[in-house]
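Only one protein chain is missing from this complex, and each of the others stays in its spot.
Per-chain numbering from 1; labels A, B and C assigned in written order.
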Amino acid sequence: MEQEIKVAVYGATGYTGVELINILLKHPRVKIVGLTSQSHTGKKIGDVFPFFEECLGDLTLTQDVEEEYDLAFLCMPHEQSLELVPRLLNQGKKVIDLSGAYRIKNPKIYSEYYGFEHGYPDILEKAVYGLPEIYRGLIKSAQLVANPGCYPTSVLLALYPLLKEKIKIEKVVITSLSGISGAGRKPVQHFHFPEMFGDFFAYSLHKHRHVPEMESVIKEVGQLDISLRFSPVVVPASRGMLSILSIFCEKIEPVELYIETYRCERFVKIASEPPHVKHVLGTNMCLLYPLWDPRTNCLQVISVIDNLGKGASSQAVQNFNIMMGFEEGMALNTIPNFP
Amino acid sequence: MEQEIKVAVYGATGYTGVELINILLKHPRVKIVGLTSQSHTGKKIGDVFPFFEECLGDLTLTQDVEEEYDLAFLCMPHEQSLELVPRLLNQGKKVIDLSGAYRIKNPKIYSEYYGFEHGYPDILEKAVYGLPEIYRGLIKSAQLVANPGCYPTSVLLALYPLLKEKIKIEKVVITSLSGISGAGRKPVQHFHFPEMFGDFFAYSLHKHRHVPEMESVIKEVGQLDISLRFSPVVVPASRGMLSILSIFCEKIEPVELYIETYRCERFVKIASEPPHVKHVLGTNMCLLYPLWDPRTNCLQVISVIDNLGKGASSQAVQNFNIMMGFEEGMALNTIPNFP
Amino acid sequence: MEQEIKVAVYGATGYTGVELINILLKHPRVKIVGLTSQSHTGKKIGDVFPFFEECLGDLTLTQDVEEEYDLAFLCMPHEQSLELVPRLLNQGKKVIDLSGAYRIKNPKIYSEYYGFEHGYPDILEKAVYGLPEIYRGLIKSAQLVANPGCYPTSVLLALYPLLKEKIKIEKVVITSLSGISGAGRKPVQHFHFPEMFGDFFAYSLHKHRHVPEMESVIKEVGQLDISLRFSPVVVPASRGMLSILSIFCEKIEPVELYIETYRCERFVKIASEPPHVKHVLGTNMCLLYPLWDPRTNCLQVISVIDNLGKGASSQAVQNFNIMMGFEEGMALNTIPNFP
Partner (left out) sequence: MEQEIKVAVYGATGYTGVELINILLKHPRVKIVGLTSQSHTGKKIGDVFPFFEECLGDLTLTQDVEEEYDLAFLCMPHEQSLELVPRLLNQGKKVIDLSGAYRIKNPKIYSEYYGFEHGYPDILEKAVYGLPEIYRGLIKSAQLVANPGCYPTSVLLALYPLLKEKIKIEKVVITSLSGISGAGRKPVQHFHFPEMFGDFFAYSLHKHRHVPEMESVIKEVGQLDISLRFSPVVVPASRGMLSILSIFCEKIEPVELYIETYRCERFVKIASEPPHVKHVLGTNMCLLYPLWDPRTNCLQVISVIDNLGKGASSQAVQNFNIMMGFEEGMALNTIPNFP
């Protein structure tokens, strides 16, 4: 039997943590040895989520992980990841951080967009942005992978073919729709079921943390210095993300370019009609639909992912597989539960 | 007691028809004397919708309306309205047409976007576009009001302050989210409950009938010849519409302009934060939220309506009130059912 | 112009409070002079619910109501109603209490089911149970009306024809499904949108507060001492309630009995097929569907209401109309918003 990698999940009781555990339990080369939770410290995981009882019945949620392990997945608030990462790296652990704490090279962004000073610019420098379709080579040998946000994943995969080809882009206007799980598991008034049921609304129109994350990758990969007009919207669904990009750029025939760019990618496909969010729920897939609109001289791209899948936890496992030299799709779904 | 206006509703069993009847039943100056339905001809309305039995129990759904009446509301397919309108006008009836058959002055648009030749260009010429906040004066004396589509209502009210002031606009990118009732009452595969539940997707990205409708009003009111980049999306809710406009235009301070433009309007309000669709469901309200984004030099405007309310049936009643010289808000809600 | 009744709403920011205000604003004989809220004291109602701003813009949410008024609606937690009612009655106010604090004559029930000692048995004695179809006569002259719970309303209206006729009943098994608004407006984990979306589950199977409320009316009206087997269930909808009663009783032909019992009632109708919750949302209606099952010798009755309508706030207004001698249906809907 092949050797198992021992992993810890920090922040096991949020949505990304639960999704991650769910995937890791199907992974033939992983053993989960530790789970942490701020809100449920001391409980068994099966007391919080009964469906985990059988597989993880003996695991108690702790503040920290004492057991030996090889790699930590961090599903915690940004501020907590910020401080935990240096400690784990010092211990020689590999880390995949699902928070935003190490996604952006420029530390100044953090004080403006996250509200804290980033005291570890050197670690920022070493962190690899975990979007495999762009940074696979670096991920392979990374000690710290900063797993991308859900909005950036859906948007950057839609832009990458243009960036790679250095297409000249003038303006990008993005509307992204997200299911409510993207806002986390903590109950709040406007996501209380009776209020969100039948509701949908835009938010954070002035300033969203994912904007500098997207712009910094665009700059790095495409050598482009553009400001995105980004409007996030929540819709009454649990999961799923749909991004609509209107890109004003030099005229191209996009379908061929998009197909070519992702020809060897297993988790990015070009759809032949506008894709449905429901076709990617529970999977690691991103479906793209590019379209040139001659009326407005605009490239329209539709991108769908599962915000907890390719937008978070399954992408983290994809990164894990790359880091460990495993087959990249190990334990990852491509077919959604339907309906 | 004041005199009642006798009205007929053609196409009474679709969603806009039902919503219209519901409002008209609360209207103190209206008597419904005839209802038609293609699909349920010969049935009583109470057999199709039991909740109408008590108020309209004796009314049978017919192919045509024989009774004498003053005004007809048409909630039928475009092609049927197209042919019925001339006949009713000849009979001296007033008509409020909720279809698209008489919304656009240029008859050529119909062959391109609706798939039929429009044989009544003279009537097109006389028809008044029923958006009261823009065309109130003309509506007062119109014999035929072409009630706007839901997408155009939400978009044009968001653009009107700019059009009125002749603000120079370079580009407009619009994403509009709609509840499923906007697609009509006929069951189809992708709106079958198990499939639409948890799903959301963009559609008609190449060509949507409401685009020329919007562009022709923009041209008429703002003397602007612009092509809109318009992306409609359906989300898993029954009702409601949210439009997100990214407008690249000369720099303005929008809040004052928007408040000023709509100061005397009862059904358009400027919200102080991004408005929720749920706050307008069941009402005739439109809530607007304008915001200048200095990062992208872009005016962002959020607009919410109920697609069956201000986007269709309650707006039709608002037009009716104007045409009849009644108080404009008669029978119209401003407060939503909540939650 | 006819005289307005001045009313206060205690607990204005919960779901029953909001629904009540919404109805009262349409009531031609009501003036709202005071609103209280524990959680939002000091804010204007329009800051909490922007859609109330126009109609109630000047009203500030207070801890108590200082203004003169005639009648108070209490939409507060049971414990708060318990103590407030005696004080208001002493001041000569009329009171309609939507909490459970004065619904059950036997004060001992309160320690067992509500967890508090009930110190006002004399007031319990005087309180009238506000189910108009059963207690209309007493409501007319009541100073304190204890407005029924949503489950009891749906169940008791389904049982009343049997109770009135003193039909011998052996067993009653009830399953009641409720939308989530019945659980209140305070955000909690399992009603957080992503968790309740697609979920449904039974709860409080051992002991539910509404059981003694139902049993005490059954005993009083039907002289029957039976223990109900009652299973409440929550389903992923905002509003609505569906009760399914399986009644083992002497053989009857129920349809005629039910129609006869409610022949003169405006808000209770006998449906000719199993009624949909959606047909009563936003209304004060109760639809009943009785059916004798010869296979099991069992009377099956289906009952649907809006839990916030006939199950709470519109029923409170119905009681108000009766107490004030107004037309009983004033301001009350019988036609739902659809779809």
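Going forward, a contact is a pair of C-beta atoms (placed from the backbone, for glycine too) under 8 Å apart; a residue touches a chain by one contact, two chains touch by 3 or more.
Bear in mind the structure is a predicted one, so any value in this text is a computation, not a measurement.
K.L.:
Quick one: say which of A:H40, A:H78, A:H210 or A:R239 touches the chain that got left out.
P.N.:
Final answer for the missing-chain contact: A:R239.
K.L.:
Taking the full complex into account, find the residue in A:N22, A:S99, A:S176 or A:N284 that is in contact with the omitted chain.
P.N.:
Residue touching the absent chain, from the options given: A:N22.
K.L.:
Quick one: say which of B:P132, B:P161, B:P236 or B:P336 touches the chain that got left out.
P.N.:
In the complete complex, the chain left out is touched by residue B:P236.
K.L.:
Considering the whole complex rather than only what is displayed, give the residues of chain C touching the chain that is not shown.
P.N.:
The list for chain C reads 171, 173, 175, 177, 179, 190, 194-195, 197-203, 205-206, 227-229, 231, 233, 235-240, 242, 244, 246, 248, 274-278, 281, 291, 293, 295-296, 298, 300, 302, 304, 339.
K.L.:
I need the residue numbers on chain B that touch the omitted chain, in ascending order.
P.N.:
Output for chain B: 15, 179-181, 185-189, 191-198, 236-239.
K.L.:
Residue-wise, where is chain A in contact with the chain that is not depicted?
P.N.:
15, 18-19, 22, 25, 49-52, 54-55, 181, 197-198, 238-239, 269, 271-272, 275, 279-283, 285, 334-339
Methods note: only the chains that are shown with their structure count from here on.
K.L.:
Report the chain whose CA-based centre is farthest from the CA-based centre of chain C.
P.N.:
The chain farthest from chain C, judged by C-alpha centres, is A.
K.L.:
Please compute the C-alpha centroid of chain A, do the same for chain C, then give the distance between them in whole Å.
P.N.:
Chain A and chain C have C-alpha centres separated by 46 Å.
K.L.:
For chain C, write out the residues touching at least two other chains, lowest number first.
P.N.:
15, 181, 197-198, 238-239
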